[in-house]
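The complex appears here without one of its protein chains, the remainder shown in place.
Read from first to last, the chains carry the letters A and B; within each, the first residue is number 1.
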Amino acid sequence: MSDTQASGHHARDKAARLHRELEVVWRNPRGLRALTVVNHSTLGLRFMATGLVFFLVGGVLAMLIRTQLALPSQAFMTPEIYHQVTTMHGTVMMFLFAIPVLEGLAIYLIPKMLGTRDLLCPRLTAFGYWCYLFGGIILLSSMALEMAPDSGWFMYTPLSSGEYSPGKGSDFWLLGITFVEISALSAGVELTVSILRTRADGMALHRMPLFAWYILVMALMIVVGFPPLIFGSVLLELERAVGMPFFIVEQGGDPILWQHLFWLFGHPEVYIIFLPAAGIVSTLLPVFARRPIVGYGWAVAAVIITGFISFGLWVHHMFTVGIPHLAQAFFSAASMLVAVPTAIQVFVWLATLWLGRPRMSLPMLWILGFLVIFVCGGLTGVMLALVPFNWQVHDTHFVVAHMHYVLVGGMFFPLMAGFVYWLPLVSGRMPSERLGRWAFWLTFLGFNLTFLIMHWTGLLGMPRRVYTYDSAMGWDIYNLISSVGGFMMSAGIAMVLLDLALHWRFGRPAPPNPWEADTLEWGLSMPPAPYNFASLPTIKSRHPLWDNPALGDEMARGEHALADASHGRREILGGEVLTGRVRERIHLPTNSWWPLFAALVLAVVCISLLVRLYPLALGAFLVAVAMLLRWSWENGGHPAAAPLGDDEATSPPLHSRTRGGPARFTMCVSLMADGAFFLSLLFGWFYLWSVSPQWRLPAESPLDPILLIGAGIAFALGVLWLERRLRRLYAGDETRLSPAFYMIAALGGLHVLLLVALLWQADLAPTDNAHDAILLVSLAYLLGHGLLASLLMAMQGRRAALGYVSARLPMEPGVVALFWRYQLGIYAILAVSLGVLPRVIGGGA
Amino acid sequence: MLGLAGCSGDYSMLAPSGPAARDIAWIWWGMLGFFTLVFVVVVGLWLAAFRRREPRERSEGEVRRLSRRWIIGGGLLLPGVTILILLVFGVPVGQRMLTLPLPGGEEPQVIEVIGHQWWWEVRYPDTGDGEVITANQLVMPAGEPVDFHVSAGDVIHAFWIPRLGGKIDMLPGRVNRIRLQADEPGVFGGQCVEFCGTQHAHMKLYVEAMPPADFDTWLSARQAPTDVGEGEQHQAAREAFNEHCARCHRVAGVSQATVGPDLSDIGSRATLGAGVLAMEDGAIARWLVAHQRLKPGNLMPVHDHLDAETLEGLGSWLETLTP
Partner (left out) sequence: MIRRVLWLETEHPMQLVLGLTIWSLWFVTVYGGLSVVCAVAPPAPEQGALTGLNLVLGVLTLMTLGFLAWLTQRCMAAARRKRGRLRYMSALAGGLYLFSTVGVAFAGLPLLLLPPCL
């Protein structure tokens, strides 16, 4: 036996041992314990499979709608049922299908594309999934109980209010959707942080796959965009449940506030759906054009611009509510502006095709379908941005057609392209060309038949959400054509499902990197191992697999970084945001029951609110908080996560030995979401104050100034002390750490007590007028945050006493300090807005 | 099924009968033409990219120049110029529907419209002594601007006469204003276009534009005391009305309630139930018997406890209320 052969054997053995070790650390348990899985691949697939089920439900609802409207004056459904069906169709497709499926895709792909083993917060992924599943089930159960929401999927109040929708429908919507949104927010936070901080060594921002840019912007948009709707839902549910009149004009509220909050979320949401889909196009198109994308920087700029501008468009859904024409014109201009980044992307793709050597294949066919439909939808979108034209077609079937062109064209078609493209990665088999083509053409032609003609129906004056129409209106033939097209499209989707079912049995085995792609996920085994990469690569360009087609084998042989799992930890690399250079080794938490349990208890909260068992809801909520805190206990410096060793490698160090690392980032991004919620609250206060028609500010502010200032001072002292103590800790001084933390927590407790006194003394009448109601919500928000801040600090005291926080393990208190600073900031802003300004400007305004 | 007042095209915004609607229709045709061109060119270019033969090797500089040309031309200039033109010329078109002061200081006719689940209340303010209230029909002078002051009595509705111009939401607790004008006398369709609950589909407004002189006649006829059929013939019907209907409906000179539609001139209206039935002999009685089947979920209670004779009597009396 020659030397080279021997060393070859040796290397193979080593690689096999590495894979065995990694398998032990990363593998998914089976049986009942499969519920504890936190692996991103498994959860990504669960997200997508669940989304598919909800998609089919939404599709059946769509078919019911088209059946009812196929002929004039049909009595297929009663109006009550019809309105439940339309409301649920919109809700299910938007909240339970479009967003979660794309999140699932991102959760599945992002770590693979970035060259890492998992997302940064694996248990959060699991928690998000359970919230999504339970929220979706609660929402759908309303249909089985025949009490589904029926006020339209944007729940305009007063129609959705207690007075005009006395049933449980609106409650199902508000509570179920809020529950589902917890899942979106968790995904948003962890995708942001993972993309910024866990990329492969050397993957600088400008070498990141374009898909990651799209997902990064989408995730940040979720973080900022979802809280306004959560806030609005909380207010509306409070109004329905206990009668706090946020949206009732006679008591100083304003129904338009709901519309603002809803569309502040609702418009960005359209782009939250579109951006990942466009990311799929930007990933696939260069592969099939056989050249790198042209104008990478242009595309990145376009994505960032879209992310921002989309928050300046919300009023274009409200052009007819009577806002000043000039204000409408601002939003009209902003809405038109968004055409520019979109056009940039379309022409980036076109230039790539033009300068490459494009080949036609099934994924490309779906992308062409996307292009035709989406360009059409984009152009009608520019039309709708024009205020006078919008006044005519708003709320007609023209808008229904436009919206489906944008959403189905802009999301579903790219999703199908991505589905066909990444299917071999998941299954190891190739999709069927022939069946796939049939499915495409049926879907494409059916779609256009349904919705192209619907523009015309709208121009002839057919409003949206009418459950029937009279033959004399002259809309018969167009509606019949739309219905025929709708059924054709569902036949196409049935073909896709058939293809999928046959695929697992009859699909041709896929060769490695079957599409000759450039991104890292194609360097993995098919299907990928739970740890993705046996060793983590170093990246030098945007196209690692085009530069080095053997990279996949090298990584599998363990020739790159972190090729060791003998310590038994799930480890990935953390890098610098800008350059991607390695900064630390991150140890990830493993499989756990806590995410499932916490979500289950939250489901109990949700259901007990639905049936109005408030004591049970409160009890369950406290249990949920306790569980979340218990879950957090074994992280960070806890020995169960990564026990301190004497001979630890320090370059790169484990992240719990640093001053914050990715945990700081995660806290910052979470606080962004919290801040968006806070800004919505502030907006609500100032909006009602300045615009609500019958708002009354009391002559004397009910907030006692001394208590208000006292509570602020107590907390400010806590923050100052904490900052000083932290500086000493970072300098290596860990003496009397635990007592100091306890004392700081006590200052937080004093802050909370003074707030309670403030609330007590204010003697608010929150069910009587909107002023007191929003004041109460603001104070409750501060109180909740103050309590949490104190609790976390007290836990730090305990952890310091147990040695989980020390000079060698300085990570955690710095993260808690961020939360303290945040609370101090919002306290100051609210104290000025609620306490000082009304005194300065005066009551009666 | 039901004989509606409307006929094909009554609700079409592409058959404009007023200046605002006409401008918007022109904008539509213009945008349609130009955007169709853009669409064909963009999709054509994409398809052409697939049809080309193997391109020759290009230098890096050449690629950069070509791609810049594509992206700057198609991604910046094309949408940039388009939206600039649209904004500068399109947005001011909306001015026509704003209630700006009229040149010459004239005061336009004001009509108040209030949306209810699922009917329209129409009021003519400043009409001297008698208050003019009607329901589900809107009579307006043709050939001059009319200001509509709209609001809502319960949930949000929207006021829309497609052939005259754009729509405006009707909000509880607020008054929105829109100015519309009909070129010629005629009949147009109006409808609620903000989802307002179960019978949103059956919330139609019968709009009639009259020559201004006829309009004045119409209005003053309604200000004069109505003949409420004092004779023996309708004695029983009036009593039944007082007992069973007067708590919700107003008939000028008989009852004052405004919970349901005003019936003072119901006999002269074209439709019943906000567009559900055409008004003809016996239509009101039919409505009284079958309204929950004709318009399921509407807020008028059923009157099954009344015998057919009473309902018929009520119907024929109400049909005589034609000022």
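Convention: contacts are C-beta pairs under 8 Å (C-beta built on N, C-alpha and C of every residue); 3 or more make two chains touch, one makes a residue touch a chain.
For clarity, every value in this text was computed on a predicted model and none was experimentally measured.
Engineer: Among the options B:Ala48, B:Leu77 or B:Leu100, which residue touches the chain absent from this view?
Structural biologist: B:Leu100
Engineer: Consider the whole complex, including the chain that is not shown, and state which of A:Leu337, A:Met403 or A:Leu759 touches that chain.
Structural biologist: Considering the complete complex, A:Leu337 is the one touching the chain left out.
Engineer: Quick one: which of A:Phe76, A:Tyr164 or A:Phe311 touches the chain that's been left out?
Structural biologist: A:Phe311
Engineer: For the chain that's not shown, point to the residue among A:Ala15, A:Val234, A:Ile248 or A:Val300 touching it.
Structural biologist: The single option touching the absent chain is A:Val300.
Engineer: Which listed residue (A:Arg20, A:Arg33, A:His206 or A:Arg508) would be found touching the missing chain in the intact complex?
Structural biologist: Missing-chain contact among the listed residues: A:His206.
Engineer: Suppose we count only contacts with the excluded chain; which residues of subunit A make the list?
Structural biologist: Residues touching the hidden chain, for subunit A, are 204-206, 297-298, 300-301, 304-305, 308-309, 311-312, 315, 323-327, 329-334, 336-337, 340, 577-579, 690-691, 845.
Engineer: Could I get the residues of subunit B that touch the absent chain, sorted low to high?
Structural biologist: For subunit B, the residues touching the absent chain are 80, 83-84, 87-88, 91-92, 95, 98-101.
By definition in this document, only the chains that are shown with their structure count from here on.
Engineer: Need the CA-centroid distance for the pair subunit A / subunit B, whole Å please.
Structural biologist: Each chain's C-alpha centroid was found; their separation is 40 Å.
Engineer: Mind pulling up the subunit A residues that touch subunit B in the complex?
Structural biologist: My answer: residues 72-73, 78-80, 83, 151-152, 156, 158-159, 164, 249-250, 254-256, 294-295, 298, 302, 320-322, 325, 328-329, 332-333, 336-337, 339-340, 342-348, 350-351, 353-355, 357-358, 360, 368, 371-372, 375-376, 379-380, 382-383, 385-396, 459-474, 693-694.
Engineer: Which residues, counting only subunit B, touch subunit A once they are in their complex?
Structural biologist: Answer in residue numbers: 1-2, 4, 6-14, 20-21, 23-24, 27-28, 31, 35, 38-39, 42-43, 45-47, 49-50, 52, 54-55, 58, 63, 66-68, 70-71, 73-76, 78-80, 82-83, 86-87, 90-91, 93-95, 97-98, 117, 154-156, 158, 160, 162, 165-169, 171-174, 176-177, 189, 191-201, 296-297.
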